[in-house]
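Take a look at subunit A:
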Amino acid sequence: MSKLRETLETGAFAVVVELKPPKGTAVADMLAPVNALKGRVAAFALPDNEHARMRLASVAAARLVQEAGGEPLVNLTCRDRNRLALESDLLGAAVLGLENLLLLSGDYVTLGDHPQAKPVYDADSVQLLQIVQGLMAGQDSAGQPLNGNPAFFPGAVAIPEADPLAPQLLKCAKKIEAGAQFLVTPPIFDLEKLRQFREHLPLNPVKLLAGLKVLGAEETALAAAGQWRKVYSLPPDLVSELAGKEPEEVLALGAAAAGRLLKQIKEERLADGVYLKAKGRTDLLTKILETAGW
Partner candidate 1 sequence: MEFTPKILALVCTYCTYTAADMAGSARMQYPATVRIVKYLCTGRIDILHILKAFEAGADAVMVSGCEAGSCHFLEGNLRARERVEYAQKLLEEAGLDGRLEMFEVAASDAPKWVAAVKEMTQRVEALGPSPLRRGKHLHPEVVEQLENMVQP
Partner candidate 2 sequence: MIIAERKPFAEIKAMVAPYKKILIVGCGTCVAVCLAGGEKEVGLLASQLRLALGLEDKRLEIGEITVERQCDMEFLRPLCDFTADYEAIISLACGAGVQFLKQLCSLQPIFPGVNTSFIGVNNDVGFYTERCRACNNCYLGVTGGICPVTMCPKGLLNGPCGGTIQGHCEVDPEKECAWSKIYHRLELEGSLDNMRRIMPLHPCDRSTTPGTVIHPAFKKRYGTNE
């Protein structure tokens, strides 16, 4: 059983840290937080061409994390692979000992750095979860038997601040039906939103990881200029606190804010864990954990 699963199932609070796979083959920076934090956090997530920007494959990166002694969480999107490739990559992950999966649709191709690439989306995230269920039960998506079944701990994404929320909730229910064991949210800054969202979730054992993010200067500037267009909102107080400051100061203040949120989420048990996005930087991650008293 994966360590992440164990953590969540025993009811312990899980801190997952997102790493930044490099654009290129230099992996030292990506792995730095693993070396520094592997004893302190539950898992390290490896985004899959995040924001449709080409980077090191998440499965390969996850294996490196594992070799460095960390517990990896492989992200897999539907954007870049058809069902054949998804399934064989999943088997690939399994034989490398990678169990934790975060399965997503994936940001659209034209928003990334290869805008002319062909978008795939052969499966959607619900269908991908079903594919994973099938593989675990010994069948590929065409119904053919496997020789050796993989074991996975699959999760999916949920959007607490979705507008409209109703179709999102409906999709969320399908994800759970299709076998999602845990849900990860986009960054949350207003915990009231998280509290409200929790009430919509079924009382079954699906676990919730709340997203936390250290804002950068560019994002803060965007928000200050009223240009914020994301699936999560930023509290005006935070934006005015951060706007106009030096980039490093923005990050430091952002890390402290994330740390305070982490602490509160844990204390009030608003989620079963957190998913930290801090540009893959050890110093920022450490600061978050310290602020939270983790």
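Candidate selection criterion: all candidates are chains of the complex that A comes from, given by their letters.
Quick note on the criterion: a contact is a pair of C-beta atoms (placed from the backbone, for glycine too) under 8 Å apart; a residue touches a chain by one contact, two chains touch by 3 or more; residues count from 1.
Quick caveat: nothing in here was measured; it's all calculated off a predicted structure.
A.B. asks: Sticking to the defined contact criterion, which numbered candidate from 1 or 2 is in contact with subunit A in this complex?
C.D. replies: Subunit A touches candidate 2; the others do not touch it here.
A.B. asks: Which of the residues in subunit A end up touching candidate 2 in this complex?
C.D. replies: That would be residues 78-79, 83, 104-105, 107-108, 110-111, 119, 121-127, 130, 141, 157, 159, 162-164, 166-168, 170-171, 173-174, 177-178, 186, 229-231 of subunit A.
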